[in-house]
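Would you mind keeping the following structure in view while I ask a few things?
A single protein chain has been removed from this complex, and every other one stays in its place.
Showing chain A:
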Amino acid sequence: MTVMTASRLIRAPERLAPARALGTPRLVLPGVQPGVWGLRAELDQGLFARRDVTGLIDQLAEAGLRGRGGAGFPAHVKWRSVADAAGDKVVVANGHEGEPASAKDRWLLVHRPHLVLDGALLAAQATGAGRLVFYVSRADTAAAVAGAIADARAAGLVPAGLRVDIHRAEHTYVAGEETAAIRSINGGPALPLAKPPRPFERGVDDLPTLVSNVETLAHAAWIAAFGAAAFRSAGTAASPGTALFTLNGCAEPGVYEAPLGTSTGDLFGAAGGVAGGYGGLLMGGWFGGLLSGDLAELSCCYDAVRAAGSGLGCGSLTAFGPDVDLVAVAAELGRWFEAESARQCGVCLNGTKAIARTLTQVAGGDEDPKHVENLVRWGTTLTGRGACAFLDGATALARSAATTLHHTRGNDRCE
């Protein structure tokens, strides 16, 4: 007889609770509600005012804006590499959000689609693009974006000659990866491609393409309106600005805007806290590995999270109480990676399968030391091997699970 147990993995809630802000908000403004907050409200905020994009890419560099989609890559470098290419270009506003524990892009597109559109139009102008594509996966985000485009057209805010369209793809994890988005827009399956060529070299319609996360575009619009210095007034020197965090495993899960560098404890404190305290944390959605121990003091900025052995990724955090079996969580997550692999790369197919099987054996009580050795080896040697970063999520899990096992089996006790 098979006994089904409840999943230990926590997905972002399907019904979005109202977002909240810590500190002075830029995206989660009071009064932002679907159907109430429209183009008029954005114009009143000072958005859509800037149409001269001279110096905008320098301003993004000065602001230190980094991509909010997961990789944290400097936005100005991406924009400039497309702007410097010859001929026609394309901008893709990526609002796909395949990460199961993240809901912030969806919140942003449903609540402030005009703000994202402003950023996307500025990106198209600054890079010299003749086509702008919104890449989304849900009915509510597609409808919100369509409404915003219609509003902007009616107000004469969409430049003549710029083709703007919406492309809807299936809601799988890998479909959100930038080359998968390009392949889907070009009429193929929403599966990643090997790189090179990178999108800025050859992307949609074989043209140099800027693929930018929608939250990054919203911050770019904000910087264009209010300046780099204002942007840097929140956050840390190396991780400036605010970010949208999706918090799970707490009393009041949902989307929260907070300055980068806010501690995990302060974030979850604003979300009603975590019952019983912190036993572990999934950082960067399900792709930054499983951190164990009390991490309430961890600063949620790019550098501190990397130093802790994880990645900020899309800003999704899931807390686990001290009584949660983290090895069982890791095993379930390993099986999710195995099931969700696009199965295009032999190394990903085999690597995720091996990691899942080993974590499942360990969670079942198998204490053979070769399991930990294997997890450490796969965690290091398989990183960067797939065509996309999906396998890297499984290797981060393998590395962090090996560390967790080291602690939980008492290897770090003083002799």
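Here is the rule we go by: a contact is a pair of C-beta atoms (placed from the backbone, for glycine too) under 8 Å apart; a residue touches a chain by one contact, two chains touch by 3 or more; residues count from 1.
The rule we apply is simple: contacts and distances are computed from a predicted model.
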- For the chain that's not shown, choose its UniProt protein name out of "Ferredoxin", "Cell division topological specificity factor", "Aspartate carbamoyltransferase" or "Pyruvate dehydrogenase E1 component beta subunit". "Ferredoxin"
- Query: Among A:Gly31, A:Gly156, A:Pro196 or A:Gly365, which one is in touch with the chain left out?
  - Reply: A:Pro196
- Item | Option from A:Leu312, A:Ala356, A:Ala387 or A:Ala402 whose C-beta touches the chain left out | A:Ala387
- Message: Considering the whole complex, not just the chains shown, which residues of chain A touch the missing one?
- Response: 192-194, 196, 344-348, 350, 381-382, 385-387
